[in-house]
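The structure appears right after this line, and notes come after that.
Note that one protein chain is taken out, while the other chains of the complex remain in position.
Chain naming follows the written order as A, B, C, D and E, and within any one chain the residues start at number 1.
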Amino acid sequence: MYAVEVRDHVMIAHSFRGEVFGPAQRLHGATFVIDAAFQTGALDANGLVVDIGTASRILREVLAPLDYRNLDELPLFAGCNTTTEFLAAWVHGRVAARCAGGELGRPAGEVVALRVTVSESHVARAWYEAPLG
Amino acid sequence: MYAVEVRDHVMIAHSFRGEVFGPAQRLHGATFVIDAAFQTGALDANGLVVDIGTASRILREVLAPLDYRNLDELPLFAGCNTTTEFLAAWVHGRVAARCAGGELGRPAGEVVALRVTVSESHVARAWYEAPLG
Amino acid sequence: MYAVEVRDHVMIAHSFRGEVFGPAQRLHGATFVIDAAFQTGALDANGLVVDIGTASRILREVLAPLDYRNLDELPLFAGCNTTTEFLAAWVHGRVAARCAGGELGRPAGEVVALRVTVSESHVARAWYEAPLG
Amino acid sequence: MYAVEVRDHVMIAHSFRGEVFGPAQRLHGATFVIDAAFQTGALDANGLVVDIGTASRILREVLAPLDYRNLDELPLFAGCNTTTEFLAAWVHGRVAARCAGGELGRPAGEVVALRVTVSESHVARAWYEAPLG
Amino acid sequence: MYAVEVRDHVMIAHSFRGEVFGPAQRLHGATFVIDAAFQTGALDANGLVVDIGTASRILREVLAPLDYRNLDELPLFAGCNTTTEFLAAWVHGRVAARCAGGELGRPAGEVVALRVTVSESHVARAWYEAPLG
Partner (left out) sequence: MYAVEVRDHVMIAHSFRGEVFGPAQRLHGATFVIDAAFQTGALDANGLVVDIGTASRILREVLAPLDYRNLDELPLFAGCNTTTEFLAAWVHGRVAARCAGGELGRPAGEVVALRVTVSESHVARAWYEAPLG
């Protein structure tokens, strides 16, 4: 299996509901550094998994609605705890939809899996990985 | 699959038995930076794989008996070469036991796999990954 | 000149006032990874600049009032843009005061300078460095 | 599953053919930082996946023909776009052959899989992972 | 003294003349990760050393003529060995000129020093630091 992974970041505010979160129930924030890893069984005719420039642009477009935002105020996250692992899966869903639409430059089905890793600090991170339909 | 990974470190002395180890047969030491990655098929009601604070605390408790120790003198490692990969598996076993006991805040069986990565320098590391029962 | 540097982090929300900030005028947030570097002309009798454990504890105590907070709501920052460089200087002031009080285990005057570095992402950081009185 | 991973790097020139590459069609270059991760189901009698010294030496020998070279001029890459993912697979093949020959100190079949990761910058990398025969 | 530092990168080909360079006399290449650190004695009215967005844009503009190029073919480097340390100074000169022209948003003289760091791998880097006139 081949993979290509690109990196970007967002700076967001949010808060959590639930006693388990302790002080993180207060409004706080995070720099999330996000890596998206596209996986294929074979390289294309150009020798690529996906073009790094294209992958980076699509990751940026997916992240743009979150950047410099208070996630508590975004309707798309209403009722959700926007934990690091939740956001990894959310980014995964959005990037996967772009893959399914062929925007990564590979026919649907050729990018067989995607892993999205979200680092919240130098000591903690989360990821979500799933096959693409 | 979702994952959450937390980081800690220990500073230990040890030596190895076996010609393959060359100069590492002498008493020397290492800073081991340890990452424990907890994996689940679904988030809990709070939107979590496991709580990062809880995971960090349990990793610290598991590592405490090793920290600032000469591993050659610890009865629990008698007769073992405490290589980086051996220690990854040892930490895995201890953290897995804590998971099985429900201490990570998820019922037994919900944390389906665990990977423990041990970095020994900027150019070498090891890991052990296995399903949890 | 000798130095010892320790690392910690906080996760905060804030917003900026001023057109130059563009989208960062909105409420957003950051993970700030903070390094405090203590500088001395000579080691003490133990061979130390400062004890790493003590330095880490004091850095944590200085950062605690910021952690998991919306900085816009803290009276101590009223009227201030809590930029990365502003916060570097603010942390510097608080840690410097602890040094002046002898809490780092060296008599006042022996820790001659302090640099506080605040990393806001994998591509940007700020620092503030000044002599200690 | 156990793994041990070692790191090295090469500095190369190359160019790409194909409009998708945009400015990278021009002769340019890269520092490639390469990690090779050897995976086994069980440790050997010494408590090792593979010896880190041996693994590092073999990775260096595999990389040597690329280091300080213009890959466009190497007959072994004639007609190929030497993309980051292509090179990950090429290194994988060469290291795998050394494993198959028993040079890693484990009988053929005991190193069951190999992953080669090639980082091209602080924001992009690729890898190739496959079982060993 | 305050500082703000931003990061970008370029991927270039080049070769060196001189026996000291050994195999690096051959055409090869590098990924150079470049950090530019702007230093001031006081923050501006917004609480800034310089705006990170502006600083990043200017660094990108300065680096653009190098990116995806064979430096051996650029007239501006004719007769020069484009070593890591040489390029740090070259970038310094170009960014300094932009500072002098007020493009960083501070009047000439307020950005008192600039350091440009160029990392060529995970084990080597160079920098050039000088006051700004």
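One rule holds for everything that comes next: a residue touches a chain if its C-beta (ideal position, glycine included) is under 8 Å from a C-beta of that chain, and two chains touch if they have at least 3 such contacts.
Remember, predicted model here, so these are calculated numbers, not experimental data.
Q: Which residue, E:64, E:97 or E:123, contacts the hidden chain when the whole complex is considered?
A: Going through E:64, E:97 or E:123 one by one, E:123 is the residue touching the chain not shown.
Q: Looking at the full complex, which residue from E:1, E:80 or E:100 touches the chain that isn't shown here?
A: Per the contact definition at the top, the residue touching the missing chain is E:80.
Q: Contacts of chain E with the missing chain: which residues?
A: Answer for chain E: residues 16, 18, 20-22, 80-86, 88-89, 122-130 touch the chain left out.
Q: Which residues does chain C use to touch the chain missing from this display?
A: Touching the missing chain: residues 1-8, 43, 45-49, 51-53, 56, 105.
Q: Going by the touch rule given at the top, which residues of chain B touch the chain that is not shown?
A: Given the touch definition above, chain B has residues 7, 9, 11-14, 23-24, 26-33, 67-70, 120-123 touching the missing chain.
Methods note: only the chains that are shown with their structure count from here on.
Q: Going by the stated contact rule, which chains contact chain C and chain D alike?
A: Both-contact set = A, E.
Q: In terms of residue-numbered contact pairs, which of A-C, A-B or D-E coincides with B-D for over half of them?
A: A-B
Q: Could you grab the centroid distance between chain B and chain C? Build each centroid from C-alpha atoms only and quote it in angstrom.
A: That gives a centre separation of 31 Å.
Q: Go ahead and note the Å separation of the Cα centroids belonging to chain B and chain E.
A: 41
Q: Can you tell me which residues of chain A touch two or more of the remaining chains?
A: Chain A, residues with two or more chain partners: 7, 122-123.
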